[in-house]
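There's a structure below that I have some questions on.
Note that one protein chain of the assembly has been removed; the remaining protein chains are unaltered in position.
Chain lettering (A and B) follows the sequence in which the chains are written, and residue indices restart at 1 in each chain.
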Amino acid sequence: MRRVKIGIVATVAAGTLLAVWGGVASAREADSTASLAAAQAKLPPLPADIRSRGRFNIAVKCDTPPFGYIGARSQNAGFDVEIARLFAKFAFGKPNRVTMSCVTTPAREPALTTGRVDLVIATFTYNTDRETRIDFSRAYYKATGRLLVKNGGSVQGLNDLAGKTIATTSGSVYDRWVKNCYKDTKLVITDGFTNALLAFRDGRADALMFDDTILLGIAVTDPTTKLTDDLFLQQPYGIGIQQGNVALKRWVDSRLNLMKKRDLFFPILKNTVPPKQVAPFSKNILRPKQTFAYNQGDITTVCS
Amino acid sequence: MSSLLALGFDPSFFSDVWSFVDANADELQAGLRRTLLVSAIAIAGAFFIGLVLGAARAHRVPVVSQLAAVYVEVIRNTPILVQIFFLFYGLPQIGVRLEAFTVAWLAVMIWGGAFNTENFRAGFEAVPARLREAGFALGFGGISTFLNVTLPIGGRIALPSSINTYISVVKNTSLMYVISYPELTTTVLQVQALTLQTVEAFTVLAATYLIIVWTLSALIRFLESHLALPKAL
Partner (left out) sequence: MNLPDWVGDVARYMLEEGLVNTLRIAGISLAGAVLIGVTLGTLMTIRFLPLRGVIRLYIEFWRGLPILVTIFIIYFLLPAVSLSLRFEALTAAAIGLILWGSAQVAEATRGAVQSIPREQHEAASALGFGWVGRHAFVIMPQALRRLLPPLVSLLVNIIQNTTIAQVIGANELLESGERSVERLTAPPPIGLGEIHSFEIYAAVMAIFFVISFPLTRLAAYLEKRLI
């Protein structure tokens, strides 16, 4: 069992080293360690237990590009992963001072409640129900629901959904929203986005419902499909923190605000998404003059 | 009971489990029904596959026997979870689309059929040659000898091992969690995610499988004692 653990640590450490060596962090070089230290001087300090450990334990996704995935060189990569590395740099001066573990969607909450990790940065959608069991940082990313359809297909908007079939991923807000609000619509629910896309491509579903930026990437590469004009289910992502860990939440919130103030999300974005998608994606991140907050109440029961 | 209490066991646990079942009775029942339905279809299919291909293997029917051997080896030597992934997530890429329900029964049927082919082959091959010769001596043809001699005797020999395969079929339906087919495991996990009653949910899940599996195991022991072939054979 020990060897398994050592193996995991070694693998993650090797992956982290590789990524750093690969120069993924280049865009952030401008923000030198010294200036980061100065900027943080008046911000809340890191909780003592993490400081004495000398590194973060952070849960990320490994099968959800572009947020958390395994890159071509077998390294952890993605938007959420880069935030985790920047946090390590804030806390310890080096982006590799973080042990990343891969979580599945249902394992995210238990990872926090059982203290497996300090933080969960894994496309974690805020909702008031989850808030009763874990704490969330301020919102750091805002996904919006869109509908991808075939050009000239039978679905050209949310109004056409009655009697049609929609593909989306299991347990997502879309899954619950369609079940609540479009009772005449059939669902193809899959594990992972690729399988939802497959269901749509091969005709098992008339439309694909998912996050704006992911669908945009598909629409750009597949000229036979397009996004409808409907915008629905704004879902800000937050960073998950163990409930009641006020000191850590203060640390995280203050660093996210610092990143907003210095526009540090934008270079991460440029490093993680295709150049064509930087503009649309950039509407979803925190920037000096761009902000958003969580929805209160359960958005999946609100039918338009 | 008092020793359990000394270990910190809370007797209100049983009423907690019961109220969990009561509050989610509709979903749990639907999940259990789907587990049993998928299992029943797969077991019936696996029975026929095992019977036909097992006979073809035992009697070395040309071509069919070799194809059956390939089928058995491929299924036995690859994980059923990967077979499920391949059927549900791999095949659509080449245009073969199957519903979750179809994959659910098909995957365990293909799997059970392969193991059952081996069970029946071994059963048929264990029938002493002199009994079949006796069949021929009575004027039976090849097929009547199979139906009247090999099948009743070999089938009885194969019965316990084939019921073991059916037990595994039932347990393997839990893997349909990965394609979100709402059988028992998927249903209980979904209810657990909503209610957060982790202990109650897993108690109900484990107890249900144990009841099904232990009942079938008891059936094997009953059949073994009642269908045992006379020693003289």
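Please note the rule applied: a residue touches a chain if its C-beta (ideal position, glycine included) is under 8 Å from a C-beta of that chain, and two chains touch if they have at least 3 such contacts.
Remember, predicted model here, so these are calculated numbers, not experimental data.
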Answer key for B:Ala25, B:Leu67 or B:Leu81 versus the chain not shown reads B:Leu81
For a quick check of understanding: of A:Phe56, A:Tyr69, A:Phe87 or A:Tyr237, which residue touches the chain that isn't displayed? A:Tyr69
On chain B, the omitted chain is touched by residues 73-74, 76-83, 85-86, 89-94, 171-172, 174-175, 177-178, 185, 189, 198-199, 202, 205-206, 209-210, 213-214, 217
Note that chain A touches the absent chain at residues 1, 3-5, 7-8, 11, 62-66, 69-74, 77, 101-104, 107, 110, 113-116, 192-195, 197-198, 201, 217-218, 220-222, 272, 274, 277
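The definition used in the following text is that only the chains that are shown with their structure count from here on.
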For the pair chain A and chain B, the C-alpha centroid-to-centroid distance in angstrom is 40
Okay, in this complex, where on chain B does chain A touch? 88-89, 92-93, 95, 97, 178-180, 189-190, 193, 196
Please name which positions on chain A make contact with chain B in the complex. 106, 133, 170-171, 189-191, 194-195, 198-199, 201-204
